[in-house]
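Here is the structure we will look at, set down as structure tokens.
The other protein chains are all here in position, but one chain of the complex has been omitted.
For subunit A:
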Amino acid sequence: MEFFERFAVPHPSPLIYASMVAIGLTVLAIIFGITYFKKWGYLWKEWLTTVDHKRIGIMYMISALLMLFRGGADAVMMRLQTSVPDNTFLEAQHYNEVFTTHGVVMIIFMAMAFIIGLMNFVVPLQIGARDVAFPRLNALSFWLYFAGAMLFNISFVIGGSPDAGWTNYYPLASNDFSTSVGVNYYNWALQISGLGTLMTGINFIVTIIKMRAPGMKLMKMPMFTWSALITNAIIVFAFPVLTIALIMGTLDRQFGTSLFTSTSGGMDMQWANLFWIWGHPEVYILILPAFGVYSQIISTFSGRNLYGYKSMVGSMVIISLMSFLVWAHHFFTMGHDAFTNSIFSITTMAIAVPTGIKIFNWLLTMWKGKIRFTVPMLYSVAFIPLFTIGGVTGVMLGVASADFQYHNTMFLVAHFHNVIIPGVVFAMLAGMTYWWPKMFGFMLNEKIGKWAFWFVSIGFCFSFFPMYITGLDGQARRMYTYSESTGFGPLNMLSFFGAGVMAIGFIIIVYNVLYSIKNSPRNIGDDPWDARSLEWATQTPVQEYNFAITPEVESSDAYWDHKKKGYQLFKGNIEKIHMPNNSGLPIIMAGIMLVFAFSFVFYIWAGVIVAAIAFLACLIYRSFEKDDGHYIPVSEIKETENKNGGAN
């Protein structure tokens, strides 16, 4: 029995036992359901082994939505705990675990997965490609991310969650102060999913550089593709830093080195330094694709081409470089001299300039446009003022001397939620609604969608604006409770109310999906939004090969020109199409990685060694495997094209 004792949760509470039961029952229900409906074969053949970028994108987004609800439940728990003074709903340790997992789940497993999912689905369609450059690597990326997410989520019921904050600062995260295996989980879950993200980065850079349709020069790419290219460049340069920092953390915790200790020659703040060298570019990794989504949507629903295309691209390139110049503003209070803080303060304020340029470009795109207020457009229009408030408070935080007042208060919490929720989350909801008909062949109900929008955005305002005030009044972040004499009570209650309204908004979105599956009309054509870029020139639903004939392109609004100016997109004849084969190897490799990391978390060396050997065997097998893909014959393509009405 001694072996199993290590898996016990160190701080058990009825809530944790309840979630154990809930997780167990859910898993059983899923297994039973799939078996009952005899869907294992379908699932394995069509989804688990797929290398199709569209399906991988959809799987990313489903996982992201699941994680959104996991992280959202954490958020509501935190707001509930702080809604009244001296609350006893959560104890201190439990509260630490909840805010840590909330941060990690939302950033790494929700937002990252959502943007990568959208990129997966949209980018190859927008550039007229048949798939990404390395389809099987793409599948491996997804499954590694998924393994990381699962590893992180089981920490809650096996061995204990990480509790040192999503920033995981040392020495708090060291063995001395975080005694459970929680931080080991943090290290390995982020490591695995980070590897997947790095592979995605390389994959998409190659795809965008090498696989664009004939005629699509770089400066003729749709804006979302541009944002994806820049984002992936940042990924490739930023994620290796996280990889190294996590390895160093693992060495400290599991092999007794002193890299991040405050004695024996270690530097504890070096973790913060490395973390934010990755972490600050990371926030731009999240926000740039969101900017791309807004650019597409605002241009479509204003009926105008995007204002200032070149300045949009230019500002993104500048942001990508400058995002690596500002990281020390996350620890202004560490004890730098005035000169150092000034440098990072100035770069921080300067990076607001290219972002501001983009805001004006969106406004001018809408100027004199014939705006259609659909659900995606509502999110985009709400994004502009809300995000600007977040940006302005960001500049306030960037003033180093003033930051000594704001640092680690709820003001900061309000700021970054104010940029991430209207920035990233709104963009993902808008993008999901916008591309939904391409993914599934029907539209989400507009009326219910608008209800959800108002709930989410009004809930957001109630939830986070009070935090600016309590923050300025001195409420520290991550404080699990406070006394009544502080006077934080009423505003925190308002915040909890807002969180509740937001939660209802997300439930309405789920209801909308179910409602639309049942009731939405299926005969919506290929272009229900009257959109502009190339992805709408495909059939709905999109065929495996995307385009029967490779399109030829002359502008960033190629499909719009096709509709309005009679430009011919598909000039060639149908020829046989070469497509990659499905493979079970990625999911198997990710499964092995999960075993490897889980064993590592608990110091089970036998498991580590066996999994490592198995993983190497997979790599060797792959090296010698002959897989030339397959051809889809012309007759079959013609048959599918005719059956679905024919795209050309």
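One rule holds for everything that comes next: a contact is a pair of C-beta atoms (placed from the backbone, for glycine too) under 8 Å apart; a residue touches a chain by one contact, two chains touch by 3 or more; residues count from 1.
The rule is simple: contacts and distances are computed from a predicted model.
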Q. One chain isn't displayed here; going by UniProt, is it "tRNA 5-methylaminomethyl-2-thiouridine synthase TusB", "Quinol oxidase subunit 4", "Protoporphyrin IX magnesium-chelatase" or "Carrier domain-containing protein"?
A. "Quinol oxidase subunit 4"
(Q) For a quick check of understanding: of A:Gln270, A:Thr486, A:Ser520 or A:Thr640, which residue touches the chain that isn't displayed? (A) A:Gln270
Q) Per the definition of touch given earlier, which of A:Trp327, A:Tyr406 or A:Phe488 contacts the omitted chain? A) A:Trp327
Q: Identify the residue among A:Trp44, A:Phe89, A:Phe237 or A:Tyr567 that touches the chain left out of the display.
A: A:Phe237
Q: May I ask which residue of A:Ile62, A:Ile209 or A:Val392 touches the chain that does not appear here?
A: A:Ile209
Q. Going by the touch rule given at the top, which residues of subunit A touch the chain that is not shown?
A. 209, 233, 237, 241, 267, 269-270, 273, 277, 321, 324-325, 327-328, 331, 334-337, 339-341, 343-344
